[in-house]
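Removed from the display is one protein chain of the complex; every other protein chain stays in position.
Let's look at subunit A:
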Amino acid sequence: MSDDDEARKHPRVHFDRHAPEYRDRFEEETRGFHEGCPLAWSDTYGGHWVAAGNRELLAFARAREKLSNDHDVHGERRGYQGINIPAPARGRGIRGGFLEMDPPEQRAYRDALNPYLSPAAIARWIPFIDEVAHACLDERIESGRIDFVDDLANIVPAVFTLAMMGIPLKKWELYNEPAHAGVYTPPHSPETARVVEAHRAMLKDIGATLHEVRANPRPGLADALARMEIDGRAPSDGDLVGALALLIGGGFDTTTALTAHALEWLSQHPAERDRLSRERATLLDPATEEFLRYFTPAPGDGRTVAEDCEIAGKEFREGDRLWLSWAMANRDPAVFPDPDRVDLARPGNRHTAFGLGIHRCIGSNVARTVFKRMLLHVLDRAPDFVCDPGGAVHYETIGVIQGMRHLPATFTPGPRLGPGLAETLETLQRICDEQGLAEPVTVRKAEAKIR
């Protein structure tokens, strides 16, 4: 490597977002980036750029033809390593769906899936989401005790994601374990073997689902992918399984993470919680955006520079790796005054929690809607909840998802409203099938009718 090549890699920082200390030092390190080097080079993980400023991230979003998301798992193109830095050992050999593809291939997937995930498409599901949330709360409401992660925030996004995909709701546990534990279990953990096994079982079931919907079409995201063509040809089964696994990964762990953190914060700020509940008509939307900004469940994405170029005043070479930190940009004082404070009514909240540019989280409307419905039901049915700080378990590292494993809480017990979860899922499965709830919005406009 020439001196000239080393010289362009500055300023230099040591950035290790997978280190357990990063979680505790996040605000301090983020301030360091914003004060001196919103775009810097770090030698960690084979060396990569780190973009932490809002202005820099926007510049990269707009220079999209110069950046690649490609994960070339079979060494058929330029050997790029996709959106994780470093590329993960788990799931090696599978592309992370359309998030690890470039246009026009990526565009074809988005076009196939958007009509299932647009704001109008998701709004049709609200009665369904409410029913699942109620059933979860019913299981705990008489006891006055709940684990907001295990008993609510894990379940509702999981069941809803499977419903949209066209996978039987009763399988949610088969998907739940790998979707969460696969993220928070470090490679050296004694649990790893079990998690890898669970992940394998999930991929197997995704593959089986594809075969099933091909043989017996039923509506949903799996069907949309099974039927899609790019330039007249069906994508490989490996790519389709990767895309479905991406929808699972995106649909499960992130919304859980957002919900748990928001509930924990609201428990610590009871006056704000009561205000949010009282003024929900005007405050729920901005508060949701503020929680997204402040907690940013998916903290960033990697890219590979696809040609020599200059972006945001820096010189890049083809093959350079780049980390786009949505989480750090969300604390950029140039855009967010007093960035480390939660302001439920924050104006001008142009946060990047769902990314920027053509890869904007395709599930953003799912995340917002599921989060809001869960939160409202908690505010209505357990308004005085108090989380137990001793029992709250945060992910050990926040390199992939800034999540929580457990969040136990107590509240004044209340009455059940309906049957428990198992019975509710049976009823909802029947309704899904009868009403074709998983059809795209282009086919079915009507809202789900539960009663």
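Throughout what follows, a contact is a pair of C-beta atoms (placed from the backbone, for glycine too) under 8 Å apart; a residue touches a chain by one contact, two chains touch by 3 or more; residues count from 1.
Definition applied: contacts and distances are computed from a predicted model.
Trainee: Just by its UniProt name, which of "ABC transporter domain-containing protein", "Cell division protein FtsX", "Ferredoxin" or "Putative ABC transport system permease protein" is the chain not shown in this complex?
Mentor: So, among "ABC transporter domain-containing protein", "Cell division protein FtsX", "Ferredoxin" or "Putative ABC transport system permease protein", the name matching the hidden chain's UniProt entry is "Ferredoxin".
Trainee: Consider the whole complex, including the chain that is not shown, and state which of A:P347, A:G390 or A:P415 touches that chain.
Mentor: The missing chain is touched by A:P347.
Trainee: Using the definition of touch stated at the top, determine which of A:N114, A:S277 or A:Q429 touches the missing chain.
Mentor: For the chain that is not drawn, the touching residue is A:N114.
Trainee: What residue numbers in subunit A mark contact with the hidden partner chain?
Mentor: 58, 61-62, 110, 114-115, 118-121, 285-286, 289, 347-352, 354, 356-358, 360, 364-365, 441-442
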